[in-house]
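The structure under discussion is supplied below as structure tokens; questions concerning it will follow.
Every protein chain but one is kept in place in this view of the complex.
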Amino acid sequence: MAKKIAVSFKLNGKPVDAVVEPRELLIHTLREKLGHTGPHIGCETSHCGACTVDLNGMSVKSCTQLTVQCEGADVLTIEGFEQGGVLHALQEGFTQQHGLQCGYCTPGMITRAYRLLKEIPNPTEEEIRYWMAGNLCRCTGYMNIVKAVQHAAKALAAKAA
Amino acid sequence: MIPSSFEYHAPASIPDALGLLRQFGAEAKLLAGGHSLLPLMKMRFAAPAHLIDLGRIAELKGIREDKGAIVIGAMTTENELIWSKLLQEKCPLIVEGARQISDPQVRYKGTIGGDISHGDPGNDHPALMIALGASFVLRGAGGERAVPADGFFHGLYDTELKADEIMTSIRIPVPAPGTGYAYAKLKRKTGDFATAAAAVTLRMKGNAVQDVSIALTNVGPTPLKAKQAEASLRGKALDDAAINEAARLAMSICAPVADQRGDIAYKTAMAGEMVQRSIRTARSRASN
Partner (left out) sequence: MTDTLERESRLQGMGVSRLRKEDARFIRGRGTYVDDIKLPGMLFGAIVRSPFAHARIKSINKEKALKVPGVVAVLTADDLKPVKLHWMPTLGGDVQAVLADKKVCFQYQEVAMVLAADRYAAADGVDAVEVEYEELPAIVDPRRSMDKGAPVIREDIADKDEVGHGKRTHPNHIFTWEAGDKASTDDAFRNAAVTVREEILNPRVHPCPLETCGCVASFDKVTGQLTVYLTSQAPHLVRTVVAMLSGIPESKIRLVGGDIGGGFGNKVPVYPGYVIATVASIVTGLPIKWIESRIENISTTGFARDYHGVGELAADKDGRIKGLRFTALADHGAFNSHVSATKFPAGLFSICTGSYDIPRAYCRVDAVYTNKAPGGVAYRCSLRVTEAVYLIERMMDVLAQKVGVDKAEIRRRNFVKKEQFPYTTALGWTLDSGDYHTALEKVLKAVDYEGLRKEQAEKRKKGELMGIGISTFTEIVGAGPNKVCDILGISLFDSCDIRVNPTGSAIARLGTMTQGQGHMTTYAQIIATELGLPSDEIQIEEGDTDKAPYGAGTWGSRSTPVGGAAAAMAARKIKAKAQKIAAHLLEVGEGDLEWEIDRFKVKGSPGKFKTMKDIAMAAHTSSIPDGMEKGLDASEYYDPPNMTFPFGAYVCVVDIDKHTGETRVRRFYALDDCGTRINPMIIEGQIHGGLTEAFAVAMGQQVPFDEAGNHLGNSLMDYFLPTAMETPRWETDHTVTPSPHHPIGAKGVAESPHVGGIPCFTNAVVDAFAHLGVTHMDMPHTSYRVWQQAHKLGIDKR
């Protein structure tokens, strides 16, 4: 067995440490060592996107990221979205627009949409579908997810104004 | 889902990375974006004892213009390519190609260098690079060399990159203003490799083709440069007959593998269709 490595990074704004084998995947560290079960596992071939986190300003599939690569990183998961009891506009949007049913894809969807809206604050429907195509959903058929993201985009724009 | 054990190294410089490659030889694999290698390792189809992560080497990043060439660091991600103003303005074919690779999350990590050097015929940058007349800068113990894209790919997972070399950058001659371009990729769904794809760059002189470059993805063990198709178009008007003939010539060099995407007849026909599409689109974007 390879020697374990101590990794320190920021998780939802708080410093965390983990001692991991080099082969340990970030999704497992988050879920099993750090108690953050929001990101989910839906496949093992890097397709479904349920494990999506925001890592150093990028939407990343945490199942395809080694924890040892995260030294000093800034990681945001779904658990970090609600601040001081106030839901993020995306969390509101998904609720208001019925953008979830079983909830399994939802953390990954919201986390991905977060970065999308940072890069494209007012996306068209086409753009939402294209830039969210790394997140699979089996329940909603995506129409309400598009509406949820548009809802959040409006709310964030209003707040910024 | 779980890779076999390995030792992890994160060198801070190219010489350090080369040193590690020398030290561990066949037991080591370079880790670029990780979205080709890690999935293979998770399925235990690959089990290198050592992983050399290139992610900390600043020298491998960046997109810049340098004396009539665009120089892209090998560790530049697909997402960085897409958002690059320089590329959008001066080499939009790369942007169009990168947009059709995989999905948004994978594109934040997947690198142009990794995509090229993996030697997977399903990857998209090889054909794009051939169409652009690009060359790859390789650095090894013996120094640095530049290898043209057309000639870099030898076979399935077999490229000119030696075991002790690292691809550091990609050099693309800036396409002349008015160059038409297109990357037409047929795939079953987002995230899939091409059933067939064609990259085209096109220079028109009046109504006739001054120069054209056509390269095909995933219809052979390597990307294929459709030289006969190119020759058939030079000096000609781009009417249906000429395009049909070019497509036919492109199809004649295809040697795809039958799989769930289609049989040989379908994939070959689709290579022809993608050549049709990309030539027509390139024509609509070309100006004299």
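Structure notes:
Residue numbering begins at 1 within each chain, and the chains themselves are lettered A and B in the order written.
Quick note on the criterion: a residue touches a chain if its C-beta (ideal position, glycine included) is under 8 Å from a C-beta of that chain, and two chains touch if they have at least 3 such contacts.
Please read all numbers here as calculations on a predicted model, not as lab measurements.
From the options A:L11, A:V75, A:L117 or A:L136, the residue with contact to the chain not on display is A:L136. In the complete complex, the hidden chain is touched by one of A:L26, A:I78, A:L117 or A:L156, namely A:I78. Looking at subunit A, the residues touching the absent chain are 1, 21, 23-24, 28, 31-32, 36-45, 47-48, 50, 77-79, 81-82, 87, 91, 94-96, 98, 100-107, 110, 128-130, 132-146. Where subunit B meets the chain that is not shown, the touching residues are 1-2, 4-5, 44, 103, 186, 188-192, 195, 240, 244, 247, 260-263, 265-266, 269-270, 273, 276.
We take it that only the chains that are shown with their structure count from here on.
If each chain is reduced to the centroid of its CA atoms, subunit A and subunit B end up 29 Å from each other.
Subunit A contributes residues 1-3, 5, 21-23, 25, 41, 44-47, 49, 52, 58-61, 63-66, 68-69, 112, 116, 119, 130-134 to its touches with subunit B in the complex. Residues of subunit B touching subunit A in their complex: 1-8, 10, 34-35, 38-39, 41-43, 51, 53, 55, 79, 83, 102-106, 108-109, 190-191.
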